[in-house]
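For this depiction, one protein chain was excluded, whereas all remaining protein chains were kept in their positions.
Chain IDs A, B, C and D follow the sequence of writing; residue 1 opens each chain.
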Amino acid sequence: MPYLVRRAGHSAIMLLVVVSFVFFAGRMIGDPAIVMLGASASDTALEQLRNNLGLNDPLLMQYFRYVGGLVQGDLGVSFRYGFAQMPAERFMDGGGTPVMGLVLARLPQTLYLAAVALGGALALALVMGCLAAMYPRSWIDHLVNVLSLASVSVVQFWLGLVLIVLFAVHLGWLPTGGYGSWYHVILPALALGARPLGRVAQVTRSAMLDEMARPYVAAARAKGLPEHRIVSVHALKNAGIPVVTITGDELVQLVTGAILVETVFGWPGIGHLLVEALNNRDLPVLQGAILAVATLVIVVNLLVDITYTYLNPKVSLSSREN
Amino acid sequence: MNAMTEARTRVTGDRVDVSAAPIMSVEGLSVGFDTPHGPVQAVDNVSWSIRKGETLGIIGESGSGKSVGLETIMGLITSPPARISGQVLLDGQDILSMPQRQRRQLRGDRMAMIFQDALAALNPSLTIGTQISEVYRIRRGASRQAALDKAVELMDQVKIPSARSRLKAYPHEFSGGMCQRVMIAMALAMDPEILIADEPTTALDVTVQRQIMDLLQEVRRERGMSLILVTHDLGVVAECADRAVVMYSGRMAETATMRDLFRTPSHPYTRALLQAMPRVDARLERLQAIPGTPPTLSHIPSGCAFRPRCTFAQPRCAEEKPELRMLAAEHSAACHFAEAIREETSHD
Amino acid sequence: MTQKLLAKTEPDPSVVPTQNANVEGLYDEERAPKLTWKIYLRALFSDRVTLIAALFLIIMAVSALGAQFLAPFDPNQIDIMNRFMPPLSMTDAGQFHLLGTDQLGRDVLSRLMHGAQVSISIGFLGAICSGLLGITLGIIAGYKRGLFEDIVMRLVDGMQSLPSLLIALFVLFIIGGGYFNLVLVFTFLQWTVFCRMARSLTLNLRDSNFISAARVLGCTDARIMLRHILPNMVAPLMVLFTLEVAILILSEASLSFLGFGVQPPNASWGRMIASGRDHINTAWWLVTLPGLAIFLTALALNLLAGWCRAVSDPVHSSRWLTPKRKQNKQEG
Amino acid sequence: MKTRQTALAITLAGVLAGVTSLALADTFVVAVPQEPQDLAAQGIYKEINAPGLRNVIEPLIMMDADSGDYVPVLAQDWEVIDDTSLRLHLREGVVFHDGTPMDAEAVATSIEFVWDQENAFTIQEYAGPGRISAEVEDDLTVVVHSSEPDPMLDFRMSLTGITSQDQIENNPSAHFTQPLGTGPYAFEDWDQGSSWSAVRNDDWWGRAADDVYGQNIPDYDRVRFEFRTESSSRMAMIMAGEADIVVSPQSSDCERAERLDGFSCVTGPSSQYIYGRLDYSLFADERLEDPRIRAAIFHALSYEGLADILGLASVPQGQLGTPDMTGFNDALEQYASDPQRSMELVQQAQADGVNLNGLRVEVMGRDDTPRIGELVEAIGAMIEAVGIPTRQNVQTPAVANPRFRISEYKAEAPRAMMQVHVKENPAPDFGLNLHSNYACPDLDDPSGVSRSSVFCDEEFDERLHEALTLIGEERHEAMQELNAFLHERYVIIPLALLDRAYLVRDGLDLTFGPDGRFLLANVTQSD
């Protein structure tokens, strides 16, 4: 499919832009050697480390080495985790904790959390949005409206803190955080899912309202279709396009939200890794995490586009522009 | 000259039993809405009836309430939010007082509706086949395949070429005329007795309009359906309808057989409308324009709604709302001076 | 058919005779009554939730703008002896702290008011700057089309498909936090939202006949964009602006949580939460109050924007503007 | 492909998590504030590097903080041969967790590995003047050498973790992630981002030895260290019964613990202190060299107040160290908190033509310092209150901002920075302190350790050099004098001495170990 090929091309270019941005901008934060060894490190140790890491090479050479590594699935070696302190030649296996491993180890947890948060939010939001659209201006509509707006207005990490205090500390129903069995995911998913819940419910509601006002709904009624079929088949499928768009959008935002929520809950996901990398100035991990997130986002966008074509026959993969 | 032409275009008026009881009659139907500017009366005390096999034209400009009334009959406008009063009798039963569930059974089965903008009235994300067959499948409990076969049959009836291969097509792949044919096929799926066509050809070109009107007449005749044709185009009504109702600002101005309506228009509005139309057969020095503009529903003048634009208006018209009065058999008009005007025109 | 006029009756004196084609208008009443501010106001007053939201925002705005005069204490005045005083408590020196004191003994109410100034102004400034940039580019892109549009929209697509807070984090990580850096980063990230909307609105308007008419009249492009296009997208852009302010206030809080917010001793709501979070188990008000302030402000902004959108929506507005009918009026 | 794997991983993770959480019945859970960088042996020299790692990896000897004496661990006996070498006699029959014997060869390998200058280990901050090497004398005897005279070799040995020789030589990458020590617990798993855990080592030498350290033989099946950055989360964990012990609680949490059932707060003195390093002669704004301005700043602070804000801290005695250290000067009092005097000093200075326009003292903190935000704000507010403008700045990504390094000072305009920093001094001697904090740094000397100083005074440097060569009471007195010398010159503000604190659930008793590490051997069940 040429469209998919072109899309993939764009994505690759965007990734390269992100890679370059992250690589060069990342170098503005200072000498990675000092970052690793601390302010009181001796210059010998620093120099040794720079040699170990190849930081004394020209920047462009480092860049090409980095990009070259990326192509082979090598995101470099963490500054913080593991043992970059030792000269590489001392390791039989080349040494270093590969960032790729760190990222891949954290990715499933984030996806798990995101899937639970988004899945729950989506299911609830669709029901809420449809209900509100079916009874506009009723108390249901008002309730859905205020609830959904409330859940987009809340600061996620604050909600997380409040949830911990309430449900874990005072009521003791759920764990305060950490990663483990299914009930560990509930509180973080609640904190993380609030925003998508609100956004999707809002969009569903207004899209459904719009669709229900369209002539084809009147026509469907006129031919004697039962109302539930009109809502669930006719209107919902057409309302699906904005809902899918916003869901894709929210999935992207979810990753950002995860940064804070994972930190609050001690959830070992990519967001947590990212914050740690930020705090530790662990540049390779930071780069790796950002790239992982960017890749994720690009994949999500592609999925959203594919879903479009299912929902809207006017859009075909070969013709879609923008 | 060849098959493309027909000697007679007019296919109405034949075989309608004038003495037969109407299959549907509307009595004193009023529909009102609330708007930000206060309540409005979109349909005000409208009564008419239609017999089996008959074509009834409903003529009116935008905002005259011609569509609102029919959407209320179809149950597409409900109370609330609308305020509805009056009766719509189908086989002697008032359908307005029926519970929703029962009314839904009537739709499609007893009466069906087609809309002005067919493309908008078709669901853009479902295939033509699904849309034509779904109601048959759900209401008649037919199997998927049987329903699709039915859809093909219907599409053949409305002369959609290579029907079977188009089952999988989506509405946007069809032209305007084709979409209208699909709409008609959808409406016919349950074999209704009354077909309401709400400006079915307004959005179409002249040549396609002709095709669709012919098709409507053909299916009406074949099935012995009654057809309610809503339009603002006097020409379309003149060619197709047996009788017509002229609406102005939510009220009935005049109702008559086609011949009476055009020969002896007895309401000043009908008269003025006929005179204002440019003619294809002659170029006039000036058109007889009706002054002013139709009132908005929120500001209907007191008394007779047409009064401010009427050349016959008298002080009485501002105070007294004229009632619809019988002038002759099948001819009524709502004007204080209807008889005088009828007299005047028939002498002409 | 007759073309002769009936002369039986005299025409209504309020109507000009038909013969004079130049004065055919009908002026006895206004045609489509404008949706006046009275109607909007009436609708607002009948919608209790939105009304409360609007009042809340007014209170917030007043306390933020007047923080210097209205705040009971200097927000940075530390008082080691009176730390962690719960709301509604009185110090030995007789100072009354309505919302208590924080971990340095500063008055929480005063800090909330000054924090409102910082948080809301960051939200506003960020939205204004990104709005100006985005709307300008969006209108030009939508109106001029061509290569410029391609470049701008590619950029917008690219930037929008990245998680913005993450990029904000990274940029702030490099350039450091602080008030103006936050505004800068918000501008840099959020202009795409305005740009996309301004462009799509422009594209819609561009095909309007009144734009064609203006071009036929010989209006310059600048005049068309400023006089014809811009004023016609004020309503949706204002709604978007309101939403963006809410989003930016939330973003400020998130970035402050990670330490990239305004620098001490200045208070912002986000920083208050961030610095109070260590005490959440012991001094609930330190986290709860600024969190509530953010939540309620954002909620009020969202409610107001939602309401504005509902009443300015051509399809559904009448539903929202129509006063509710009493049940007993119903018939049938 | 990727998605399918992910989906699988998610399902599996869910199932496994459910199963494992049931299995972890007798697990001792410790909530710690951060994830260790690695679990390499060198990390045991500082508790915050890898809390709990000392339960897996043991040193040869350890210091009893109370007495200042060394006690045996893996070495049963040791003797100082001369000022460059130390002989250690190892305990017999000890094996590493991988089953390899802990013999002289293994110990020598570990020592050389940890102190190898090729390895850029952070322990180098405690490196002596010379290179350290180890020599095997016999199976159970090792001699440690320093290439330069080093009176503190025994101290450095107490920092050195001993791990499997086989691992160091054959699988060095595992050394950083799967420590193989000799301790009472054997490393089990490191769930990155979440926790690391260890299981009971039934073959631990301490079960049979009669000179074992600690209060008891630890008997939990498993110990898990959960990483929770948020202190409120750690607090929540113990409140919810998820953790047995919480490391680094807030003072307010400790206060709360007094009032609540279920857990209590155990505190004790630590060797950590917080100081403010106010730029002085080196690259500093010249107005900061005016003694009145410096004094004004020092006297502006309310030390009681700051200790109160910090909680779990006390006001130090005007010098950087604890009273048990060699060189501690009892006569020195903390600077008086006297804002009135500060204001007068500022006015005097201004009257003498010191123009304070444009001076902004930048109070800067690294955020690995406890309560740093509040501390910086409070200090800033206090200095402002006496009429000296400040700017407050908490460097968030805390680790190693180049601005903290003296060598970076060269790159900036004259500075007026007060860096608030936490420091741990494990040595029982002021020598290291005085050298690293006050000696004029030789910026061109790559091996110098005094690079955190911003003070350059020839007289001081000379006297310090002399004092460092002394031993015994002479050394003590010399350093006492030096402390007094510095005190008068308002060089560095000792802000607070921190307490060590743990939240401990009811039913447990915890005592601080002899060397200030968290050891399960010091935890006892009280019921």
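Going forward, a contact is a pair of C-beta atoms (placed from the backbone, for glycine too) under 8 Å apart; a residue touches a chain by one contact, two chains touch by 3 or more.
Simple rule for what comes next: contacts and distances are computed from a predicted model.
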item: Name per UniProt, for the chain absent here [options: "Dipeptide ABC transporter ATP-binding protein", "Heme exporter protein C", "Probable glycine dehydrogenase (decarboxylating) subunit 2" or "ABC-type glutathione transport system ATPase component"]; value: "Dipeptide ABC transporter ATP-binding protein"
item: Touch partners, limited to displayed chains, of the chain removed from view; value: B, C
item: Listed residues B:L89, B:A146, B:L274 or B:A318, member touching the removed chain; value: B:L274
item: Which of B:Q145, B:S175 or B:S302 contacts the chain that the document leaves out; value: B:S175
item: Selected residue (touches chain absent from view) among B:A163, B:L234 or B:A338; value: B:L234
item: Hidden partner chain, residues of chain B it touches; value: 1-2, 4-10, 61-62, 175-178, 205-211, 213-214, 232-239, 258-259, 261-262, 272-274, 276-284, 286-291, 293-294, 296, 309
item: Interface residues of chain C (partner: the chain not displayed); value: 21-25, 27, 30-34, 208-210, 212-220, 223, 227-228, 231-232, 234
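Note that only the chains that are shown with their structure count from here on.
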item: Chains in simultaneous contact with chain B and chain D; value: A, C
item: Distance between chain centroids, defined by C-alpha means - chain A, chain C (Å); value: 26
item: Whole-Å gap separating chain C and chain D, where each centre is the average of the chain's CA atoms; value: 50
item: Chain B residues counted as touching two or more neighbouring chains; value: none
item: Residues of chain A whose C-beta touches two or more other chains; value: 29, 161, 165, 169, 275, 278
item: Pairs of chains found to touch, sorted by chain label; value: A-B, A-C, A-D, B-C, C-D
item: Chain A residues touching chain C - in the complex, by the definition given at the top; value: 14, 17-18, 22, 25-26, 28-29, 136-137, 142, 145-146, 149-150, 152-158, 161-162, 165, 169, 202, 209-210, 213, 252-253, 255-256, 259-260, 274-275, 278, 286, 290, 293-294, 297-298, 301, 322
item: Contact footprint of chain D on chain C as seen in their complex; value: 76-78, 80, 83-84, 103-104, 173, 177, 258-260, 263-265, 275, 277-283
item: Residue numbers on chain C that touch chain A, as the complex places them; value: 49, 153, 157-158, 161-166, 169-171, 173-174, 246, 250, 253-254, 257-258, 270, 273, 277, 280-281, 284, 287-288, 291, 294-296, 298-299, 301-303, 306, 315-316, 319-320, 324
